[in-house]
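First the structure, which I've put down as structure tokens, then a few questions once you've had a look.
Missing here is one protein chain; the remaining ones are kept as they sit in the complex.
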Amino acid sequence: MKENANLLFVFLFKTPIEGSGYSLAWYILFVFIIAGALLFFAANFAGITSFIERRIAARIQTRVGPNVVGPQGILQWVADGIKLLLKEDLIPDRADQFLFRVAPYFVFSGLFAAFVALPFGYGIVAADLNVGVYYIFAITSLVVVGIIMGGWSSNSKWALFGALRSAAQIISYEIPTALSLIPVIMLTGSLSTQDIIKAQGGLPWDWFVFHSPFTFVCFVVFFISALAEGNRIPFDLPEAESELVSGYNTEYSGFRFLVFPMAEWANLWVIAAMVSLTYLGGWQVPFVSIETLSGSLVLIFLSVAVFVIKTSIVVFIVMQLRWTLPRVRVDQMTQLCWTYLVPFCLVAIVGTMIWMLIFPWETRVALLLRLMMFGIGFAFCFFYVRRIRFNYFNDKTAYENLKKKSPWYPIWRLP
Amino acid sequence: MTPYFNAVATTLYSIFEGMAVTTSYLFRRPSTIQYPNKLEKPLEEQLSDRYRGILQVDTSVCIGCRICEKTCPIDCIAINLEKNKETKERFLTRFDIDISKCMFCGLCSENCSTCAIYHTKFFNGATQNVDELVVRFVDSPIVLYKHRKDSDPKTREKDLSGVIVKQKMVKQRMKKQKTAKQEMPVNKISKHKIKEEIL
Amino acid sequence: MISKVYTILVDRFGEDALLYFDDTLNPYIQVNPEQIQMLCIFMRYNPALKFSFFFSLCGVDYPEKNQITMVYHLFSMKQKKMCVLKTSVSRKNPELESIESVWKAAGWFERELYDLLGVNFTNHSNMKRLLLPDDWVGHPLRKDYEEPSFYHDMETSRNRIS
Partner (left out) sequence: MPESELKYLKPQALAFKEEMILNMGPQHPSTHGVLNFLVVTDGEVIHQALPNVGYLHRGIEKLAEQTSYTGFIPFTDRIDYLAAMFANHVYVLAVESLAEIEVPERAQFLRVIACELNRIASHLISTGALALDIGASTPFVHWIRERECINDIMEAICGARLTYSYMRVGGVSRDISQKIVDDIYKFLDHFEPIIDEYNRLISFNEIFVRRLADVAIISPVDAVNFGLVGPNLRGSGITMDIRKIIPYSVYDQFDFDIPIGKGFKGSLGDCYDRYFVRILEIKESCSILRQALSQIPKGDIKAKVKRKLKIKENECYACVESARGEMGMYLVSDGSDRPYRLKIKTGSFTAMSIVEKVSQGLMVADLIALIGSLDVVAPEIDR
């Protein structure tokens, strides 16, 4: 934190921060500026993502989605936010008033504190903690405290159900999440987010996900358990709307309700950023070494772009999963965790260990194996595109006969 | 051990297949009709000619047989006929349809021998007051239609967009608003009186 | 076909309890109300009959005859035929033995009849109103039922158009 502030200060005023006289005041000012910037980013990301998710969900469901407020409905999230802010803040009659009011703040702070350790590009991170990954997991667990408080204090049985499910879910899934990151930490030798990215390369076969079959398994496990931590379908048990009405936030309204979905969508960034920084190479720009990257401002912005694109792709996949899959049952959720994810993780940790000993990262054989793994991944993508083509052409002619229109309507074409 | 790994494999494969289906929909045409302001073509063209919308009466061809009134299962049609004793001409003095009661079953229009009563394609007749939905098609007495040999009223072109019914409803609404402004207290008393009479 | 069923039944229960009518579209067997449960058990489990499907139970109110007629529609998969049983109870104090123990399906039908016609089924596990609220007065499907003009201070009818 101090170093970053110093760097920025030198960049702005050409003198080190210590020599300016009011060093403490400058530090506090920087803290507030950075916190404000992060909050601004997180809140806006949550809003815009909510809009984009609705549009993508609409296209998956052959609908159009919100397109009325602003050009192409881009201001829909602002309208929704204002509407919720203007609504009456209802508190149920026999609710625990204090806990009910306080719960959203826990959810809010738990998630937004995670942004402190998340990187956005080379050197662009609020605080490059040496326990970065550990910190993120610890602090996001605070969310569940808020959810339990909200669910319990609502004095509603549905909300209580949601809270209990959330507790069970977080307790179970903390373990595979942490275990599935151990291979990465072993490969890097550090918990710092920046160091993890620096240990990888810009090209796909230099990413950790293709390091060995074991890290690939760990990547899948990490992705699944991150979904569970973020309460996304198929693990949205705490607010399963078809079972528990609306789960832990059944009784909330107005601004206090707004906090919950906002935190959920902000959490989407945390999930996606964690996945992309640990396994998908983070902000590493292809064909550019870290030394050259640190020297040029343009390349640093390029690294930010790379990171944002990677994260966005992961966000998109998480969204699409939500609109494809049904929800698991609560006992299946824990069963999946303890009988599949955790054993897979344990095997993968040992496997990675042995793999590291036999094929060290720098050797030619290791590179060849990484290329092979990348080849398998590429073949998988190729097969995926084939299936998409098959589904598209499956009913093309019949559709043209029925509707007298071509079914082709690409995603970038707006209604 | 095999069922264990089989379960993993089938789960991953089925999710893969599902994702392929949903991705393919990102490249397919949405099926939404963006009613009411972004329609590709006017709604009237999208509805079929048999569409059973709000009823309309062409009083100029009504023969006053009252079949529609009798067949209606919920009594939403009311007809009054009068006879001039001197000229022996029969008049239609009242033809009211309570659209708020009507369930659009088509029994009345089906039995009409001259197609005087028929369903239009007009359907969005929402108002703020239920009483306004009683459409009165006769303003002044109308001489009843008599069958002539040269023309068959069934084959005439029907006004499916519901111009008459729309006009009547707008007119009635204006009238109601005017009278409501003028006779606000009177209205209330009369309503009260009616209730007392019932009780 | 039903006459065959009738002969089997007569062998078991005697001619006094059962009468066979075929003046309606579906011929029916008129049963003594006391024997309805035994008859149903016999019809369901007798290997020659096997009326395992319970289609419906209906009650018809006849104020002139001062009786309520119960109509049972049974179906046998073995013979692919439907059988209609009828039994009458008095209108004043209608009481009949429940056949819930024979076909579970009859349980709700009997509750519905209790609700709408006021027939009391003895030995029923849960003889309560099914469709109408508990504070409802009267049994609407009786022919002499008059609809109250107010229910909980709400008007129940709208006038004809004026």
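As written, the chains take the letters A, B and C, and residue 1 is the first residue of each chain.
One rule holds in what follows: a residue touches a chain if its C-beta (ideal position, glycine included) is under 8 Å from a C-beta of that chain, and two chains touch if they have at least 3 such contacts.
Quick caveat: nothing in here was measured; it's all calculated off a predicted structure.
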Partner chains on view for the chain not depicted: A, B, C
Contacting the left-out chain in the complete assembly, out of A:Asn44, A:Asn130, A:Gln332 or A:Thr363: A:Gln332
Sole contact to the chain not displayed, among B:Ser31, B:Asn84 or B:Asn129: B:Ser31
Where the unshown chain meets subunit C, residue by residue: 24-26, 52-56, 58, 60-61, 71, 73, 77, 80, 82, 84, 103-108, 116, 126, 129-133, 140-141
On subunit B, residues whose C-beta touches the chain left out of the figure: 7, 10-11, 14-15, 17-18, 20-22, 31, 47-48, 50-52, 67, 71-73, 103-107, 110-111, 119
Residues from subunit A at the interface with the omitted partner, ascending: 57, 60-63, 157, 161, 164, 233-234, 236, 240-245, 323-332, 391, 394-395, 398-399, 401-402
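By our rule, only the chains that are shown with their structure count from here on.
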From subunit C, the most remote chain by mean C-alpha position: A
Inter-centroid spacing, subunit C versus subunit B (mean Cα positions, whole Å): 41
Whole-Å separation of chain centres (CA-atom averages), subunit A against subunit C: 63
Junction residues of subunit B - those touching two or more other chains: none
Residues of subunit A touching subunit B in the complex: 56, 58-64, 320-321, 323-325, 340, 384, 387-392, 403, 405-411, 415
Of subunit B, residues touching subunit A in the complex: 8, 15-32, 34, 38
